[in-house]
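Quick one: this structure, given as structure tokens, is what I'll be asking you about.
One protein chain omitted, others in place.
All chains are identified by letter, namely A and B, in their written order; residue positions are counted from 1 within each chain.
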Amino acid sequence: MARRRDFAVNDLPGATLISMLVFIGLYAPILVLIVYSFNAGDSVAKWQGWSLDWYRTAWANDEVKAATWVSLVVATGAAVLSTALATMAALGTTRRPAFRGQTFIYVMINQPLMVPEIVTAVALLLVTAAIKKATGYSGLGYLIVAHAAFCIPFAYLPIRARLEGMDLTLETAASDLYASRWQTFRRVTLPLLMPGILAGAMLAFVTSLDDVVITEFIKSPGQDTLPTYMLGQLRRAMKPDVNAISTLLLALTLVLLSAFFLLTRNRK
Amino acid sequence: MSPAEETAVRDQVRSAWYLSAPALAVLTLAAVGPLLIVLVYSFLTPGTHGNIEWIFSLEGWRGVLFEYDIFDDTLKLADGNLTIFWRSVKLSFVTTVLTFIVGFPTAWFIATRPTKARAAWLFLITIPFWTNLLIRTFAINQIIRNEGVLNTLLLKAGVISTPIQLTYTDTALLIGMVYVYLPLMVLPLFATIDRFDMRLLEAGYDLYASRWQVLRRVILPIIKPGIIAGSILVFIPCLGAYVTPRILGGGKNMMIGNFIELQFGQGKNWPLGAALSVALLVIVTIALLVYVRTISGERKNG
Partner (left out) sequence: MKTLLGAVALMMAGTALAHAEGELFLYNWGNYTSPDMIKKFEDKYQVKVTITDFDSNDTALAKVEAGASGFDLVVPSAGFVGIYAEKGLIQKLDLSKLPNHKNIAPEWLDVAWDPGREWSVPWQWGSTGMSVNVKDYAGDINTSDIFLNPPAELEGKINVIPEMGDVLALATMWAGGTVCSEDPEVMKKVRDALLAAKPKWMSMDYSTVEKMINHDYAATVDWNGSAMRARLGNPDVAYGYPKEGYGLWMDNVVLLSDAKNVDNAYLFLDFIMDPENAAMLSAFARYGNGIAGSDAFMPEDMKTAPEIVPPAEFAAKGQFVTVCTGKALEYQTAIWTELQK
């Protein structure tokens, strides 16, 4: 006999207002960078009229193009690798009786979060230099593995949070119906876990995309990413061509995400 | 416990290790292992031009807490280091609280949208983060400048009569850090709210609970794992933040990350940098262990 209420139960007062403000706040800087990528002058702060100059400049700038490509490859590789590893680790450390070593695993997984980047960077510099000397390999593998390592905790936490509250009954039901472990995982656990995995992968991707210090220390020749490229520019003033590149990347992201949306919707 | 049950438990423990092994391997190679080098370095002598010399020394560790006065050589507490450390903890804590205050309503808002729209909102919150940190930080600076969008708007609206000096203040730094770390709070919160059974709210209100009581007694306890995950993800990286303090804080006041960087860079004192890092790591680990223990203890009792 619920009383009729004049509000929806899941409505928290102010939540909508605050989240709208949050979205405005989040997009304001993005809007600024998009607008300034069309600036005619060579300033990132002073508006001098519309033009496409910076898109032309960026297109002609091999360093920026190469850096963008390296950033994307490393972030994709690191996100895929770290999410796969984190998902396995999350499956291994949740929903089972406490065991000796569990805390150890937690601490290991969260360790990259606890150390300022510069420390890992200096240590990794020595490790990678030794491996480079021994193997002669100087490809992007170092960056991908190093990024994957510090992306693991970012991928792990949302996946684990999702797992912890997941209903076990569906999986039990599946095995009662003689589904194999793999089938249960593939058809029941994984789909239920998907939001967590997606959140984890996205966090990992953007975390990798933002890294400056570790990349700066272990990059091999020609492996500047967008952030290290920009770090190098700091002393000499930023040019709006990085705004142009960022705008293009955003547009590309939007196209890809929309395509992803449409595809998944059609499948259903 | 029957033998069969015991075997089942042993199997579970074994599979736990198998499943975690690949992640542990990568972490050992690229995160934990290298730290051993840092630990060793903290006990060595600084080289003349950076790097280290292989001579055992406790000077690095002495430098974490005490320093010789550069002019009269008396040993005193290194208040510079402690000030920087305390500042970092304080700013990180405030950032964590602020991200929760704005992140919780946002996560709640997204989680209470119709299923179809939810993913769209979620993407909407992550899209800004697909642009890189440095660019975003510059753009924030752009907005809060004296002649920036924010001050211009406020001036035009008549809210203020002179521009607010935001650039290079702690406020600017906090704005930047909240911006940067917001999704790390929102996403885990969302993940827990998303599977929250809204009927519990119905039940709460049926029992004449006020909104505040429902929030405090029903919602917050249930989404606690999300809050924990979010706080860890925000607080700890904040402590070591490097780029944001440098650009938005104006570099006048260091945070611990910048201070450690200084030792490995212009300060040419790698052992001190290493000792500071290990000290930071130990403190954070202890804090984290206590935090996790308390939480899981509560869960058992509850």
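Rule of thumb we're sticking to: contacts are C-beta pairs under 8 Å (C-beta built on N, C-alpha and C of every residue); 3 or more make two chains touch, one makes a residue touch a chain.
Because the structure is predicted, anything quoted here is derived from the model rather than measured.
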Residue touching the undisplayed chain, where the options are A:40, A:80, A:179 or A:248: A:80
Which residue of B:126, B:167 or B:231 touches the chain not shown here: B:167
Residue of B:57, B:253 or B:285 in touch with the missing chain, whole complex considered: B:253
Absent-chain interface as seen on chain B, which is shown: 48-51, 67, 70-71, 79-81, 83-84, 87, 145-147, 165, 167-168, 246-247, 250-254, 258-259, 262, 264-269
For chain A, the residues touching the chain missing from this view: 42-46, 61-63, 73, 76-77, 80, 122, 125-126, 128-130, 132-133, 137-141, 144, 216-217, 219-224, 228-229, 231-239
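By definition in this document, only the chains that are shown with their structure count from here on.
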Complex contacts: residues of chain A adjacent to chain B: 2-3, 5, 9-16, 18-19, 21-23, 25-30, 32-33, 36, 44-45, 71, 81-82, 84-86, 88-89, 91-93, 96-97, 99, 101-103, 105-120, 122-124, 126-127, 145-146, 148-150, 152-154, 156-158, 160-162, 164-166, 195-196, 199, 202-203, 205-206, 209-210, 212-213, 226-227, 230-231, 238, 242-243, 246, 249-250, 253-254, 257, 261
Touch list for chain B against partner chain A, complex: 9, 12-13, 15-20, 22-24, 26-35, 37-38, 102-103, 105-106, 108-110, 112, 119-120, 122-136, 138-140, 142-143, 145, 149, 179, 182-184, 187-188, 190-192, 194-195, 198, 201-202, 205-206, 211, 215, 225-226, 229, 232-233, 236-237, 239-240, 242-243, 256-257, 260-261, 264, 270, 273-274, 277, 280-281, 284-285, 288-289, 292
